[in-house]
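All protein chains of the complex are present and in place, except for one that has been dropped.
Order of writing sets the labels: A, B and C. Residues in every chain begin at 1.
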Amino acid sequence: MITVNDFNGKVKPDWCPACGNFSQLTAIKGALTELQIEPKNTVIVSGIGCSSNLPEFIRAYGFHGLHGRVLPVASGVKWANSDLTVIGYGGDGDGFFEGTQHFFHTAKRNVDITYIVSDNQIFGLTTGQASPTSEIGFVSKSTPDGNIEKPVNPLTFGLAAGATFVARAFSGDPKHLTEIIKRGIQHKGFSFIDVMSPCVTFNKLNTYDYFRKRVYKYEAKDLKDFSAAYRISEEWGDKIPIGIFYEIESKRYEEMDPVEVEGPLVTHPIYSVKDEDLEELV
Amino acid sequence: MITVNDFNGKVKPDWCPACGNFSQLTAIKGALTELQIEPKNTVIVSGIGCSSNLPEFIRAYGFHGLHGRVLPVASGVKWANSDLTVIGYGGDGDGFFEGTQHFFHTAKRNVDITYIVSDNQIFGLTTGQASPTSEIGFVSKSTPDGNIEKPVNPLTFGLAAGATFVARAFSGDPKHLTEIIKRGIQHKGFSFIDVMSPCVTFNKLNTYDYFRKRVYKYEAKDLKDFSAAYRISEEWGDKIPIGIFYEIESKRYEEMDPVEVEGPLVTHPIYSVKDEDLEELV
Amino acid sequence: MFNMSDNEIVFRVAGAAGDGVQSAGLIMAKTFARSGLYAVTYNYYQDIVRGGESWYQVRASPKKVRNQGDGLDILVTLNEDGLVRHTNPNINEGGASSLSGIAIFDESITNYEKQQKVDYRPMPLSTIAGKYSKNPLLKNTVALSAAAASIGIDFEVMAGVIKETFGNKGAVADQNVQAAKEGYDYFKAHYPPYGKKLDFSKRKLYLIGGGEAVGFGAVKGGLKMYTAYPMTPASSCLHYLASHARKFDLFVKVSEDEISAINMAIGGNYAGVRAMTGSSGGGFALMTEAVGMAAMLEIPLVIYEAQRSGPSTGLPTKTEQGDLNQVMGASQGDFLKIIFAPRNVMEAATLTAEALNVAERFQTPVFVMVDLYLAEHSETVENLNFDFRIDRGERPKDGQANYKRYLITDTGISPRAVPGQEGLMHNEDSDEHNEYGDVVSDAVTDPKDRIKMMEKRMRKMQTYINEMPPTETYRADDAEYLVFQWGSTQGVVEEAIDLLRKKNIKVGAVEINRVFPMNPDIGKIIKSRKKIIVVENNYSGQYNSLLKSRFLCQTELITKYDGESFFPGELATSIENAIKR
Partner (left out) sequence: MFNMSDNEIVFRVAGAAGDGVQSAGLIMAKTFARSGLYAVTYNYYQDIVRGGESWYQVRASPKKVRNQGDGLDILVTLNEDGLVRHTNPNINEGGASSLSGIAIFDESITNYEKQQKVDYRPMPLSTIAGKYSKNPLLKNTVALSAAAASIGIDFEVMAGVIKETFGNKGAVADQNVQAAKEGYDYFKAHYPPYGKKLDFSKRKLYLIGGGEAVGFGAVKGGLKMYTAYPMTPASSCLHYLASHARKFDLFVKVSEDEISAINMAIGGNYAGVRAMTGSSGGGFALMTEAVGMAAMLEIPLVIYEAQRSGPSTGLPTKTEQGDLNQVMGASQGDFLKIIFAPRNVMEAATLTAEALNVAERFQTPVFVMVDLYLAEHSETVENLNFDFRIDRGERPKDGQANYKRYLITDTGISPRAVPGQEGLMHNEDSDEHNEYGDVVSDAVTDPKDRIKMMEKRMRKMQTYINEMPPTETYRADDAEYLVFQWGSTQGVVEEAIDLLRKKNIKVGAVEINRVFPMNPDIGKIIKSRKKIIVVENNYSGQYNSLLKSRFLCQTELITKYDGESFFPGELATSIENAIKR
């Protein structure tokens, strides 16, 4: 039996007290425990940002790489060893600015990765610049006169890209968050979870209160209904839906590649070249 | 009076005979002429690929830069001198692989650029690898066992990004193509035109015939209807719609920036620092 | 050990991230500056938003100060950890000295071992602050004014700085000033003044950080567009420019990534405004492809490269001079890059302005390389609004017949038309091209065209070298030993040399701010010296390799790669050892 303790790292998180990242760490550990996934088979790949420090704080295989490059690394890991549970984790700047391209194409490929974005609508680690999800008018170090650029909608973006699982959660509701992450990990294919996660230090607008007043739990009538998913994803304002918006079954990349399909690549023997193999060159 | 001759470059295009790029060159020249835009005020920014060689073949200001980087350069040009007509031009590999990120964010910013993609569903210049729009099963040098990755839908992508003008055209219908490009240039804001453009040398699937059998002209009932635009953008198969799918008016980035709004940046005088400006540092 | 000057004060405030250490330090620095003292600051912090360890040092003197200094006269500590760390004679803070003077701290801190050289000055900081506000940071103000009192700083000067810092009018400003007054008076009433006396004056001084100075210099240099993606320590410049965009009539844009940022800047320069981009090592890595493109299209481009401790994410809040190889090697093929490395805050401004001229005149990428130390520390500066003449380079007349964008010239420089100019339409191409800009690689490569164009571009190097100012030296005339430094280490190297000169060691310095191309006069300067020593804040001696390759000289290398910059006494010792080796 795997318990939450098995996932407890020896390094104490150094996020600001009450940072939204804490409950995500707890939720990830909780979901993995509920699913009885072993720490040795769990890989958490992160980028650079406050949120991306997470792998250090969990007992699993952690990869704290480069800003924006969560998903290519995670894809490489998954393709090398498809037996592993691969979680991609990073910030909104990481995923929707620097890594936009990878988000789009990885989703489209339907690689079996659970991609969780700690969306605090700001650059936390670099001490408070506007992020791709910062609202219009948002004042920050990089937008002292107020942000004039329309925020990214990560959910419609994920849908347009072709993600087969799209959800939103909220750091202030850890139980629901854990459940969503669990479902994301269970999903066979690319799952995307946008977690609204207050940055208590630099984002004085999108606070716990801000979300508590607005979030409500959305239950999809038909998770396979793309249009409905698109519509609910567009809702943002006085009411902010959280929940799973979309989930379909679709072939994973790993199932389609003729070599991958033979089982985890790490288990394939090294190919030993025969002289006959080279006859084409004579 | 500006005539098409004013746009005739002295270098003869070196594309393969019958390449779809030819009619785009003609259409761009035609549209500019119809709109009476002067060559000196026209800037064509391209990436790298067969299509991207275009700026050399037209008498205007041409910028043949890097693979995938059409839109950041074009944005810089527009922001430096908003009096210019700025056309971004490149291949499907250029725009939907290497440059995905820029496509998304430039569309979202609604920079006043006309972005035309010569979509031949292949890498032409590098002699025939699968591109982001290559169909499933497509055999190429990079996918000798057939492509297994779902093609990008550039139109829904453009819509999800927030492009304010989204259209598809076909190199085999030069008149319609010219009209669409004209409308794209006229549009105030980011306009995106995906041009189906047969590569007669390397793409033996998506040929002129292939499209002639399938394309039909779509006329939107309401160009502002996003859902309708999304739906029609999804249509691909026996019938392939061409036409303008979506167009709305929305503030351009140049109108929102407090400095840009004062007129083309090149016309702003160099700021001469006064001693009082520095009192904050005493 | 070396003896430090008496006519100066080294002040330090210590605490955790989130304690307001940096802003307290800045208040003190500004107070010194307004008291007519020259000042240099030092910012020591970690890659964490709350907690951990952080400190800020200010060295001040009526004589010019060139670095953060050795020794420590006054410590204000906001937590117990700071008191223990900075009074420990075996201090382990990257070269900084331990306290030999007075420590000001809240009286609630009692759990420490007394050190011999320290005079402890516990104070009811929180109690005093509590009278005026619940904000725990108010106690910093109390402590600062106590420090000011200890060295006889006029209270009104300090009050002025505090008032401004907290928004001039309004309750918060008032609370701070009142609490400050009480702290000031409390110290005077309970403790004797600190043993050093400083000569205050009415000298007008600006206090500005290196990153801000780069931004300011760019404005002086005619900057109109700054496009960047945030990255420490390049962000201090971005924040300065963003917050001054309206004032200085600048277009500032944070883009989706660094690739976009540099390509936007290239587009801006191409279309005729002065545009610049900036980043640190990892972000700059993403820009390298476009550097070569700018060189090939011959588009002016200034890149601000602010180094931090690598490799990779490394120590993101620590200093290093470890990006020189990367900048030298940025992009494939051979082309001219010009690399500047300002040696102090004032030069961060002047060289950035110059970089914009040089980039536009030579139509090639020009780098302004600083390190975190320079980007994130402040210095007092006398003539910030320096004289500067903008030179926009060679431009063709509208309608000129048979215009050749890449005209072959002796200088290698061709007149540059920009979009909008009548009759000068042409194509700029990252493929090799001829004088018109037409590609030579498409149908038939004419090797002769290629060779001509390659040589034309490279000729700009010699043209540039011909106009380089002489390399600057310090006490080098009679020096038997020459120390090479580049960039931010100027101040500390000079001071180390002064210390060694006092011991009658004939040592001088070569102070490089124009790193590449290398000035040929260096060859003459190094002739018949007993030893060449190179000082670098990195592991491998990246400048050292360039120097050796170009001048084939034997060198001794002094490096430091723990993330901190050099301190003068420490460096003097290293130089002395290198001389003895």
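Operating definition for what follows: a contact is a pair of C-beta atoms (placed from the backbone, for glycine too) under 8 Å apart; a residue touches a chain by one contact, two chains touch by 3 or more.
Note that the structure is predicted; figures quoted are calculated from it, not measured.
*Asks:* Where does the absent chain touch, in terms of which shown chains it meets?
*Replies:* A, B, C
*Asks:* Tell me which residue among C:101, C:183, C:310 or C:437 touches the hidden chain in the full complex.
*Replies:* Reading the full complex, the residue touching the unseen chain is C:310.
*Asks:* Out of C:73, C:182, C:320 or C:511, which touches the unshown chain?
*Replies:* Checking the options C:73, C:182, C:320 or C:511, the one contacting the hidden chain is C:320.
*Asks:* List the subunit B residues touching the unshown chain?
*Replies:* 14-17, 48, 50, 64, 66-68, 97-98, 100, 123-127, 129-130, 132, 141-145, 201
*Asks:* Mind pulling the subunit C residues that touch the left-out chain?
*Replies:* Given the touch definition above, subunit C has residues 46-48, 51-53, 92-94, 259, 280-282, 284-286, 288-289, 292-293, 295-297, 307, 309-318, 320, 322-323, 325-335, 429-432, 439-448, 450-451, 454, 458, 538-540, 542, 545-546, 548-550, 552-554, 561-564 touching the missing chain.
*Asks:* Provide the residue numbers of subunit A that touch the chain removed from this figure.
*Replies:* On the subunit A side, contact with the omitted chain comes from 9-11, 14, 39-43, 45, 48, 53, 55-56, 59-66, 69, 71-81, 83-84, 101-102, 104-105, 257-260, 262, 265-266, 268, 270-271, 273-275, 277-278, 281-282.
We take it that only the chains that are shown with their structure count from here on.
*Asks:* Between A-C and B-C, which chain pair is linked by more C-beta pairs in contact?
*Replies:* B-C
*Asks:* Could you work out how far the Cα centre of subunit A sits from that of subunit B, in whole Å?
*Replies:* Those two chain centres are 31 Å apart.
*Asks:* CA centre of subunit A versus CA centre of subunit C: separation in Å?
*Replies:* Spacing between the chain centres: roughly 37 Å.
*Asks:* Going by the contact rule already set, what residues in subunit C reach two or more other chains?
*Replies:* In subunit C, 245-246, 256-257 touch at least two other chains.
*Asks:* Among the residues of subunit A, pick out those that touch two or more other chains and give their numbers.
*Replies:* Within subunit A, residues 97, 100, 132, 145 contact more than one other chain.
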